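One protein chain is absent from this view; the other protein chains keep their places.
This part shows chain A:
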Amino acid sequence: MELSLATRTVDGHTVLEVGGEVDVYTAPKLRERLVELVDAGARNVVVDLGRVEFLDSTGLGVLVGALKRLRAASGTFGLVCAKEPLLKIFRITALDQVFPIYASVEAATTATASDERDGRGPAA
């Protein structure tokens, strides 16, 4: 299945819903969209991986790139993922220690909002 990308706003957060396969062919489209969002002023970004069917190292590299970009811009970045096969990928690569990963969009937006309130700065 091809990559699908849809953006919505939830409680002041930009939520990017990703679906389909994120691999060496499609990851550049995801990178492009994330760069566009940050360039357009998004500072609290949540990437919802709920409809992702496949994610490889190039996709993970794009997500790390977005995390770094938002850190540099004093923003927050979180992932939503509840699928065990995808969570295993984050554990094996140790990226579960790099990204804040939440079970739902609501949990992600609530957590990053409280981080900002507490002055803890960017997530992760």
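Just so we're on the same page, contacts are C-beta pairs under 8 Å (C-beta built on N, C-alpha and C of every residue); 3 or more make two chains touch, one makes a residue touch a chain; residues count from 1.
Definition applied: contacts and distances are computed from a predicted model.
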Per UniProt, what's the omitted chain called: "Anti-sigma regulatory factor", "Cytochrome c1", "Protein translocase subunit SecD" or "Peptide ABC transporter substrate-binding protein"?
"Anti-sigma regulatory factor"
Quick one: which of A:Val18, A:Ala42 or A:Leu60 touches the chain that's been left out?
A:Leu60
Omitted-chain footprint on chain A covers residues 21, 23-25, 54, 56-58, 60-61, 64-65, 67-68, 71, 85, 89, 92-95, 97-98, 124
